[in-house]
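Sharing a structure, written as structure tokens. Questions coming.
Removed: one protein chain of the complex. Kept in place: all other protein chains.
Moving on, here comes chain A:
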Amino acid sequence: MEGRLSKVQIVLNEEELKKIEELFGEFLAESEARDIVLLNKSGELLAKSGDITSDVAQNISALAAGVFSATNELARLLGEKEFTITFHQGQETNIHISLITQNALLAMIFDNKLPIGAIRFWAKKTGTEIKPIIEQAEKRAESQTQKVINEDVEKDIEDLF
């Protein structure tokens, strides 16, 4: 079951992305988070908010998904199905990574001003708010049987390199 679900794509349309970015903007202001990054289990960046650049957000996505995936192997070794949260605490910065749907992960980066309880609260609240949007996108992707790129792309790919 898990295998089948892990293959579900996330197809975000313009409206959904806009909504997510709006919500991120609100939560960023309210929670005093520094950056918010939405990614999938493959480590691909879906959306971001804050001062962070796309390139850095992309790298964070790859590493956060890697950490998350490794943590889940750890979970399995301990007889746990899955750890849904990982948290890293530094001198100046904290990062909270949580699983919000079968495929989407939310990474929130905070300064050290906020207590851990508040970080957990805001991460949970943000995750809960955007969950229905992501689930809707996952559902649509699941029912989408039509290929995105239908034509023969062999020559096009040759030209890309």
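The definition used in the following text is that a residue touches a chain if its C-beta (ideal position, glycine included) is under 8 Å from a C-beta of that chain, and two chains touch if they have at least 3 such contacts; residues count from 1.
Keep this in mind: contacts and distances are computed from a predicted model.
One chain of this complex is left out of the view, and of "Cell shape-determining protein MreC", "Amino acid/polyamine/organocation transporter, APC superfamily", "Gliding-motility protein MglA" or "Purine-binding chemotaxis protein CheW", the protein name its UniProt record gives is "Gliding-motility protein MglA". Taking the complete complex into account, A:13 is the one of A:13, A:112 or A:128 that touches the chain left out.
Taking the complete complex into account, residues 1-4, 6-14, 16-18, 40-46, 54-56, 58-59, 62-63, 66, 69-70, 72-73, 77, 103, 141, 147-149, 151, 153-154, 156-161 of chain A touch the chain not shown.
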